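Yeah, one chain of the complex is gone here, protein chain that is, but the others are all in their spots.
Chain nomenclature is as follows: A and B, assigned in order of appearance, with residue numbering initiated at 1 for each chain independently.
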Amino acid sequence: MSASGKRPTTVTRTRRVVSLVVAGAAVLSACSSSSGSSGSGSSTALVIARGMDINSLDPSRAYCDTCQIYLTAVYETLVGLGDDNHTLVPRLATKWDGNADQTEFTFTLDPKAKFADGTQVTSADVKFSWERLAGLQGAASYLAGTIDSIDATDPGTVKVKLKQSNSAFLAMANASYMGIVNSKVASAQGATADPKTDKAEPWFLANSAGSGPFTLEKYASGSELRLKRNDTYWGTKAAFPEVIMKETPKAVTQRQQLEQGAVDIAMQLSSDVAKGLSNADVTVKEVPSFNYVYLALSPGAKGGEKLTPKAREAIRLALDYKGLIDVTVGGAGKSQPSPIPNGFLGTEGLAAPAQDVAKAKQLLSDEGVSDLSLDATYPSLNVYGVDFTTAMTKVQTDLKAVGINLQLNPVEISVWADKIGKDGIPVTALYFAPDHTDSSQYVQYFGLLKDSQWQTWTKADPVPAEADLLSKAFAAKDDAARADLYKQLATAMMNDQIIIPLVNPNLFLASRTNIKGVTYSACCNLDLGKLSRA
Amino acid sequence: MTAAVASPSLVKRHRPAWRRGLSLVGLGIVALWVLVAITLPWWSPHTPLEVVGDRLAGPSGAHLMGTDALGRDVFIRTLWGARTSLPISAVVIVFSVVLGSLVGAVAGFFGGWVDAVLMRFVDLTMAFPPVLLAMAITASLGPGIRNALIAMVLVWWPIYARLLRAQVIAVRQRDFVESATAIGVPRWLILRRYILPMSYTPVLVNATMDLGQVVLLTASLSFIGLGARPPSPEWGAMITEGATNFYQWWIAAAPGIAIVTVVVACNFVGDALRDSLDVKDSAR
Partner (left out) sequence: MPLLLAGIATLVFIVSRLTPADPLVSIVGERNLTNPEVVAAAKARWGLDKSVVSQYFTYMKNLLHGDMGTSFSTRRPVLSDLWDRLPATLELTFAAMAIGLVFGVGLGVLAARHRNGWIDHIARFFALLGSSLPAFWAGLLALYVFYAQLGILPGPGRLDPRASEPGKITGFFTIDSLLHGDMSTFWSALKHLILPACVLGWGVVGIVSRLVRASLLDEFSMEYVRVGRAMGLRERTVVNTHALRNALLPTITIVAFAFAFLITGAVLTEIVFSWPGVGSYAVDASRKLDFPAVIGVTILGGVAFLITNLITDILYASADPRIRLA
């Protein structure tokens, strides 16, 4: 019954299919070796793999880790930070001076300083930028909120009068959020200091008006951030004609791309991923950082009524800190006693957090608390190599052992922000990186001062003593006095039992070996202007 | 798509031995999973939340599929995952079948404008890609397993509505039904006593195969983050963890294999049912 040509047909057909596949594979592999990872015409660009957390590119509204990198590269501050992460160096200002009780500061602007469009940087621009930062009330507005008035009569000099003594003002002036915007250009785009009349935010998503070594070329949310070299930069020109930050949320993908040379710097490798890297063309440096992930308890939140001070102390004692460091960063980190990070003024001699399960149980039974169930909505993030779900699962296990049940609920950060702003969340987690080098920022953010960020979020009662101590610290003249005051503040915040740092992870700086200048900056994350390729 | 009425064959259809073998394999796998899911608390060496060893350790004698980022045994967690995924799947199917059959039977039996209205609604719901609709509903209701369940029922019931309707229409035209109507048997009694019993076989076949598909959909929703909350050992959520710890392939492999075995087994059982009940066609 079968036709004569049946058997050879099968073989021929199979042969044809196989040869097609082989030919296709050959073509592909040929192309992979030729095209490699070089793109068209941008082979000298610097490519950075990073999971970007950008909330805005408007300098008066931006507040995020990636924003620090962007703002430092595009807008300049009056003072810069030296490589030791401690000394202030000139940037837009050549000289600065404070009066005896730290209420008035005078900055002398560098006459060479020019914006990217060629116009001079004047005191009017400083006044405009800082007033807008304070007025728009974004998350970074606290930095300019201490300013009472700015005298810009002399275009080359800025005279700032503060509402009260503030010894940290110079450090604050170094924060990337205090960068200077070209006031003429911005005003022309509708930028004002009043949130009801300001219209410039959309313009800032596609343009920049700064004096830094880079300008904004293009921003595609969720995809990439492209910076172009400012060729008329008044200082030392940047080495790279272009810097591209590619949205790469997964540490694993960052590592792969780094190994293959598709990117030059991978910014967020976790310790698990970094430790497996062994490639001659890649350098990985592990350095201590000031970043940390913390647990926050809100007694004033909906559902948090049972979080009395003793209950909160019990929670603090129930946590297995060593286990947390192990589980989240594989041991590449440290524990941290207070919301002020290790290495900042005021943290010398603070007792490291210790686990005491027996005492925790005791405290809870004293309070008559048993089988407490708490909502733990937290942002589903992975920052500094710490996976929040992993950390919270460990916390959940630790607390279960003392009779507290956490209902874990990971949500997107925007959803989290809405929830905590409205009803509050009894138990949650977040991260923090320093805005500048002074310890005061931690008190202003985490302390129970009236209207501080966490006082608002936890809805706990403000502690007047902390506000007093902060004023004294601002007025203090020398480092020793300040250190003592900040230590008291740190202790006070620990006694608040609101913020419990979980882990202070080390930072893994991973880059191709031929990239120079990759260091960790305490104010700005990564200074793009200092990078070059050997 | 037409659906033939189930009718017992006078001549047993000859099924090759290997197909019978496959259906036995399928049945065996499903039975094994159900058994594991029910009896696990009695013999499991660990609970799914227990930290038992070094983190991110590879498969070994002590831990068959290694450990995850928290040091939990991946193999045991996968087994525990059955206690989440299988019941959810069953509940979704039961509710979908009940709701869908109700709507479909009513539409098919009463015809006319009732039929038209109900079927428009069915067409509408089926006009959306299931995952998208499930995502939209879950986002509206809020994440969590319970809302994911509701969303899945809402997405799945139209299939059974269509199926039942076709069955009911076919049976309705049979002689004995017309006779019953002629002698005055009340309509709902006809529906219950005669039509429904003859319509259930395609439903059974579909339901069995859909069991696996719902497990897939549950895992997909959890993977996106709209289903199970941590630290529940749901298979989709475990695969998400595996994506983060990419180089530790065992973390994603175990739950994935679990899902595949369940879906494939359900397919085999459904095929076997279809053959033995001699249903020539069905909704798939």
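FYI, a contact is a pair of C-beta atoms (placed from the backbone, for glycine too) under 8 Å apart; a residue touches a chain by one contact, two chains touch by 3 or more.
The shown structure was predicted, so the numbers you read here are calculated from the model rather than taken from an experiment.
Chemist: With respect to the chain omitted from the figure, which of B:V153, B:A252 or B:V269 is a touching residue?
Modeler: Of the listed residues, the one touching the omitted chain is B:A252.
Chemist: From the listed residues A:N230, A:Q256 or A:T390, report the one that touches the chain absent from this view.
Modeler: A:Q256
Chemist: For the chain left out of this view, which of B:P87, B:P129 or B:P197 touches it?
Modeler: Within the whole complex, the residue contacting the unshown chain is B:P129.
Chemist: Which positions on chain A touch the chain that was left off?
Modeler: That gives, for chain A, the contact residues 1-6, 9-10, 13, 17, 28-29, 31-32, 35, 37-43, 45, 47, 49, 196, 202, 221-223, 244, 246, 248, 250, 253, 256-257, 260, 262-263, 380, 411-412, 414-415, 417-418, 421-422.
Chemist: By the contact definition given up top, give the residues of chain B that touch the hidden chain.
Modeler: On the side of chain B, residues 16, 120, 123-125, 127-133, 135-142, 212, 216, 219-220, 223-226, 236, 239, 242-243, 246-247, 249, 252-253, 256, 259-260, 263-264, 267 touch the unshown chain.
Just so we're on the same page, only the chains that are shown with their structure count from here on.
Chemist: Once you find the CA centre of chain A and the CA centre of chain B, what distance in Å lies between them?
Modeler: Distance between chain centres: 45 Å.
Chemist: Once bound in the complex, which stretches of chain A touch chain B?
Modeler: Against chain B, chain A makes touches at 250-252, 272-273, 276, 326-327, 330, 380, 382, 387, 389-390, 392-394, 396-397, 407-411.
Chemist: For the complex, give me every residue of chain B touching chain A.
Modeler: For chain B paired with chain A, touching residues are 49, 51, 55-56, 69-71, 143, 225, 229-231, 241, 243-247.
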